[in-house]
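Every protein chain except one is present and positioned as in the full complex.
In this document, chain identifiers A, B and C correspond to the written order of the chains, with residue numbering beginning at 1 in each.
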Amino acid sequence: MSGLLVRDLRVTLPGPVEAVRGLSLAVPPGSVVGLVGASGCGKSVSLLAIARLLPKRRGLVVSGEVLLDGRDLLALDEVAMRGVRGRRIGVVFQDPAAALDPLMTIGAQLDEALAANGAAPAGIAGRAQALLEEVGLQDTPRLRAAWPHELSGGQQQRVVIALALAGDPSLLLADEPTTALDPTVQAQVLRLLRDLVARRGMGLLLVSHDLPLVAGQASEVLVMHRGTVVDAGPPRAVLGTPRHPVSRAMVEAAQLARAPAPRAAPARLRVQALRIAYRRGTHVVNAVQGVEFEIAAGEALGLVGESGSGKSSIARAVAGLVAPLSGSIDLDGARPGDPRAWARRCQLVAQDPLGALNPRHTARRALEEPFRIHRLPDAEARIAAVLAEVGLDAALLGRYPTQLSGGQRQRLCIARALLLDPAVLVCDEPVTALDAALRRQVLELLAALCAQRGLALLMISHDFAAVRAICPRVVVLDAGVVIESGPAEEVMRAPRHARTAALVAALPPPLAALGNRRCTTHPSA
Amino acid sequence: MAGALSATPADRARGLGGWLAAWLGGWGQLGLAITVLAVAVALLGPALSPFDPLAPSGRRLQPPTAEHWLGLDALGRDVLSRLITGTQISIAVGIAATLLAFALGAGIGLLACAIGGPVAGLFLGAMDLLRTLPSILLALVLVAAIGTGTGPVTFALGLAFAPVFARVARAGYLREMGAGYVTAARGLGASRVRLVLVHAAPNLVGPLLTQAAIILPRVITKEAVLSFFGVGAAPEAPTWGRLIAEGTRFVERAPHLVLAPVLALAVVTLGLSLLGDATRRRLDPNRVAG
Amino acid sequence: QQEPQRGGTLRIAQGSLRTADPHRHTGDSPVQQVYAEALTSISHDGSVKPMLAERVEVSPDGLAYTFHLRRGVRFHNGREMTSADVVANVERVRDRVQGGWLTTAMRGLRAVEAPDPHTVRFVLAEPFAPFTNLLSELWILAPETEGWATTINRPIGTGPFRFAEYRPNIRFVGEANRDYWQAGLPRLDAVEFDIRQVADRSLALRAGDIHVARIPDDAVETVRRDPNLRVTFYGDTEWCAVSFNNRSPRGPFADLRVRRAIAHAFDKEAFMQTVGNYVVGNQMAAPGSYHWDEAMERADPYRQPDLARTRALLAEAGVVPARTPLRIVSWQNDYSLFTAQTMRGLGFNVEHIALDDIGMQTRLTRYDWDLTPVCSGPRADIYLRFVRLMSEGPRPQMWGGIQDARLDQLISQAVTTVDDAARRRRYLEAWQHVMDSHQVLVLGHRRSPIGVRAEVRDFQPGFTVSPHRVDGGVAYTWLAR
Partner (left out) sequence: MSRAGRIGGVALRQVLLLLGITVAVFVLLRVVPGDAVDVMASEGDITVAQEDLLRRMLGLDIGWPGQLLAWGSDALMGDLGTSLRYGQPVSDMVWAALPVTLGLAAAGLAIGLALGVALALLAMLRPGLAALVDALNVWSIVMPTFCVGLAGILVFSVWLGWLPSLGHGLVPAAIIGLDIGGQIAKPLMEDLRETAEARFVTALRSRGVRRGALVWRHLLPNSLTAVLPLAGLIVAGLVGGTLTMEVLFGLPGLGALLLDAILGRDYPVVQAAILVLSAAVIAANLATEAMQRALDPRVR
């Protein structure tokens, strides 16, 4: 049999952690198989095990069968495996920034990958150029000379895909290949992958949290739960009309509410003519240029835009962490001059909750931090109250950040921000890294906070669905400039600016549409 | 997510000793045992030495015998007694100099970083200065000025190694200040000094301690070099360094003189290095983060 | 006995060369003797022999010295040496070169004249016994040497080897002077002095990289065991002593009884053992030498340690050692440790300050100490030893800064005495005074070992560190092949 056939794959990691327990799946040539499941259910480990890339350590046990075109990969030695990797199997890794050698230019890494897979030296330059264009990267000569850290997250992700395709593999294992991408680029990359599947008869095993996306791409969906596949079938069956409890819970979590229509209220936070620039060696990067917006009490404002458009920069400026070049930020007449005073009015929940928590401090210590800094009384009582508000169990207080789930960590960070009773909360990409269930939890929490506390919320995301779920109004940013703003539903339905239109058009259709439409290819911009 | 620390409650049930043993792992335990033994010898020092370490007790350069296990030195003094007595001084000098280097390099370094501005510049300049001046010169000058003794030697060695800690501290400081949780604390309104002391410094303890474990035996050997050049500890103090330097004069006729302290130093170094490795593995925040 | 062979280069590591200008040094440049010679020369046994002079006549009052120069002595530039050259050199040392160490000897010089090309007459203000001896280090150079008025860099002398290459602290090379006035000498083609600072020369010697080297005392045994090597010694000795603080003695240490007590405590044999190559003694002059006195040696009350006497004397003086601080300032060496250990053994509250060479000498000048153990190197004349005990002598701190008018007088009398036997008596008298007042306690003498490879023939070290003299040294040396 050709294609990939995995039978009863079991992986025990040192620990011991039984990460994969009897996984079986098949990826025939020319097919797209989606693998979905909650965070930590074993998707990435399975992929690494198939490509035999798990780090060799004492305690690592891999058993079962991984047949590629009839050959058992688990029985091959390293040298034979090297011939398989790259040319027969390509892998796209989950975290693109970490998957690139930081000390080598993009061009050199591409050339190396091409050479390793037997490309003739004369043809390498041309092939590299073509590959980069295939994944939708422009300005390729400059890009080839660039270092990984000089690329935005989206660019890095596309480079990693190009590298995986360098050897013309007959099977591509793609782990969250589009998480870091904004909708336009995401659509473009997915189109490319589909083309390859169709043209070359490549098999694609696609791992993702994004159920609508998987539904739109895969011919078969596998639902993984605690190391095994618990549900499988065509997307319409598994995701459209889920029957297995795990699938059903997942699909339900992916359905998000819609924010209410915007109300008129007096503005609390007023941002005017904001300009932010970074000095990078000798030249200056103008990240944000003349941005203006207002948020009222109890209102959530969504800030969307392509990667690198300046969203996080605005968040940092509003939180008083970077000083803007010019412009004003005004909160009930106060300005972010004195960091201590400003911290009590405006709080930021950073993009990466794990990073924002000191690994040496327990949850309790993290929550006590604001009390220590500002010498506030009643820590115990206030912490208990806020915990209840964000829905965290007080039993978790003794744990360290690594012992909490992603959703718990995110809520811990929100709780810490709330302890200072700020008027404004800024959330930078609060849900992008979370699976469907966690994402929904966090979004519901944020919505509730706005409603109950009268918080002014600035939510930053390139996840349009998430923004639309809680923000009545959105501001669309492009290259540091506001190109559109207005009620979320309106902007989504009838975007006025071409770039907004492109962003919206690139969104995959919601799962709810699965029952009504056949959806093998994606509507394109 | 099953982090390394989640196993601790179970281990704690086995008592502190058991917990420590599990925490360190096999090699780490060996390292700890050696270190504890060395410290015990250092503490008990004089009580353990069979002979007066300063007074002659037999024929010069006598090889090891049943009475004198490690033989006698050039003045007929019992080498074992000198080694045992020297343990105390060497380890004391080693620890004191390492502490001084630590305090100067890491302590003042971090504080200077925290205060920033010209203070940091001044501090970095001073460290560059120390880094550039050969420590032997400093020791020579000090000894010429105030005479040999544990004080000047400790001071010279402490100054000499301060830049190493300063470098580790500064690199760590820069890394930590970029960490998400430091930015988060900044967002909570924390002052710069608080950021350094509460957030950055504890995360630097691991690397700095590792550095200290590496430096400590180096300090002891360096003292040998100073002794060789006649600017080591006081001639009455049988530090390991002095024993090595003195023994080197007779390396051919009485190799036991130099072998005994070198082996002792090797064992302690190995112990500290094993302990340091184990501790670092445990304190590394990346590993804690799983 | 083999016939001497000619040729070859002798590599020797002994002595130093601080400056190429022989008149400018301050007393530590013996290597220059191979290219620059003097009117006199010190033989291996310490006696003074004429060198560039054929003979010397001393007037009965000891004030006039007449040197009859040797004929046919040529400088390295081929010109014959005359008495005018000698006078020019004396004048250069006396008038031009300040700070050179011979200036002391020139102090009492009233006149120097050259009555004819081959005679030089010195007239002194008062008799000065070591005069001919000291002249052995007044090197005669050709006055036309470049830098005569300032500093000489390529000296033109009369020695058996010409000045060929000099790199400070690295090496000096002398090439054979084929016109040397001693016919048939030198036998070597060249000498190469290794003047690097090296920890242990005996290794290079054993490895065959060097023919002759001053070796550490520790190495003597190993070198002796090597059949290719032998050990020999300088003619003169170093004297080792313990000095009390004589300038401003502290606490009970001014008390003669206490000083005697301490003297009784020293085990001279054991002390000297830590120094090496020793004889025990109680005088500045080495046992067996002219100025040494056997009766005085036999009468030494401190020949053997006597701790009972020590205790009794201390008790008599009312000294409780445990409550008495005793500060020792010293170099860092084994005999200093021994000294400190001995004092500790008596129960004193010992503070031992060990420093580097100059640090110690400077520290001594503070006179805030009680005891210092010192050794002092070979000297061409006994006066050079005694002068250090005088009030105006060099480096007085080493001997506790003695300022003793009576002693000054005794030594002055001795040095101005013309008659040998009478002078010897006066020196002994002076020494007896030192011993009686317990200013300095001599423990013994040591000889500095020199390792010599077997193929080196006819090499005998000098009385002091000088490598060349009229009747021996490197000019005579040859290499057997």
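Heads up, the rule we're going with is that contacts are C-beta pairs under 8 Å (C-beta built on N, C-alpha and C of every residue); 3 or more make two chains touch, one makes a residue touch a chain.
The model shown is predicted, which means the values in this text are computed figures rather than measured ones.
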Taking the whole complex into account, name the chains on display that the unshown chain touches. A, B, C
With the missing chain put back, one of C:Gly7, C:Gly72, C:Pro168 or C:Pro325 would touch it. Which one? C:Pro168
Could you tell which one of C:Ala183, C:Ala207, C:Ala405 or C:Ala421 touches the chain left off the display? C:Ala207
Tell me which residue among C:Gly359, C:Pro373, C:Gly451 or C:Gly472 touches the hidden chain in the full complex. C:Gly359
In the full complex, chain C touches the hidden chain through residues 18-19, 21, 24-28, 98-99, 101, 103-104, 151, 167-170, 194, 196-200, 203-204, 206-210, 356-359, 361-363, 379, 384, 387-388, 392-396
Residues from chain B at the interface with the omitted partner, ascending: 125, 128-129, 131-138, 140-141, 144-145, 160, 163-164, 167-168, 171, 214, 217-218, 221-222, 224-225, 228-229, 241, 244-245, 248, 251-252, 258, 262, 265-266, 269-270, 273
Omitted-chain footprint on chain A covers residues 48, 51, 53, 55, 82-87, 89-91, 93, 95, 98-104, 112-113, 116-117, 147, 149-150, 160, 163-164, 166-167, 281-282
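In the analysis below, only the chains that are shown with their structure count from here on.
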Which label fits the chain touch graph of this model best, line, ring, star, complete or other? line
Name the most central chain, where centre means the mean of Cα atoms. B
Chain A to chain B: how many Å between their CA centres? 46
What's the distance between the Cα centroids of chain A and chain C, rounded to whole Å? 88
The answer for chain A against chain B in the complex is residues 15, 17, 40, 319-321, 339-344, 347-348, 350, 352, 354-360, 369-370, 373-374, 400-403, 405, 413, 416, 420
Residues of chain B that touch chain A when the two form their complex: 1-3, 5-6, 179-181, 183-191, 194, 199, 202-203, 285, 288-290
In the complex with chain C, residue positions of chain B that touch it: 54-56, 60, 74-75, 140, 143-145, 147-148, 230-231, 234-236, 249-250, 252-253
